[in-house]
Each structure stands twice: as C-alpha cells, then as structure tokens.
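A single protein chain has been omitted from the complex, and every remaining protein chain is retained in its original position.
The block that comes next holds subunit A.
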Amino acid sequence: MTGQGELAEHEWVDDHAGPVVRPYAVTGGRARPVTGTFDLISLVTATRAEVGSESGLGPEHVAIVGLCQRIQSVAEIAAHLDLPVGTVRVLLGDLAARSLVQVREPRATPAGLPDDSVFEAVINGLRAL
C-alpha cells in the first residue's frame, strides 16, 4: 500500500494511508457479482432489519444491510463504506442471491433512457425545491 509501513512497521497509520484490507480481500478475490449488474444509481433496500452471522457473510455484508435500512444507491453504499464500487457490486450480488436486499435498476426505455413523464417530474421537482 504505502512505503510508510515498511519504514516504520510499528507506527499506527491513519485514513490517509488507505484501506488496511485490500478490496479484493473483502470479496475473497472475486471481481464479479454472482448475480445482477448494479448500475451506480440502482437503488437498494434491505429486506430484513438485520442479519445474523449467516455463513459466508462478512462484516461488510452486514454493514450494507445496516446501511440499506434506508434506500441507498450503489454509489452511496460505496461512498459510505469507503469501498470501491466494484467491491460493493460483488457484495451486493451475494446479498441479492440470498434475498437479503431488494434492488431497483434505473427505469429506462429500450433506448436506455427514462420516459417523458420522468423528465416532466424532474423539472417540476426542481422548480419546487
């Protein structure tokens, strides 16, 4: 991670030194989720108030379920847990496969864009802010 560790092994490092655990370690070396694609703005909500020590779930999985008691986008989960988006996608795939989270992909037409009513709703919503 940084050369600092080698120079002064016994020194504590703060947040600026970066994560102590490599992102791949969190996912057990997996780069792709077992299920789902998870756009940055896919919205995620937990289906349970909490999860116990189910087999195969790590502290990051539990943290995501805790965070998603309120609706969060994939990008927000990554930002709050200070994990790369790719890592969060893998963890979300694990949770989705166990039905511990519900995921809503962004609404889109076949052309990949929201329909007209969404545009009008956004304009009205912004005016009302």
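Heads up, the rule we're going with is that contacts are C-beta pairs under 8 Å (C-beta built on N, C-alpha and C of every residue); 3 or more make two chains touch, one makes a residue touch a chain; residues count from 1.
Just so we're on the same page, contacts and distances are computed from a predicted model.
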{"item": "Chain not present in the shown complex, as UniProt names it (candidates \"Sarcosine oxidase subunit gamma\", \"Signal recognition particle receptor subunit beta, a GTPase\", \"Lactate utilization protein B\" or \"Putative ABC transport system ATP-binding protein\")", "value": "\"Signal recognition particle receptor subunit beta, a GTPase\""}
{"item": "Subunit A, residues in touch with the chain not shown (by the definition above)", "value": "23, 39-43, 45-49, 63, 66-71, 73, 75-76, 78-80, 84-87, 102, 104, 106-108, 112-114, 116, 118-123, 125-129"}
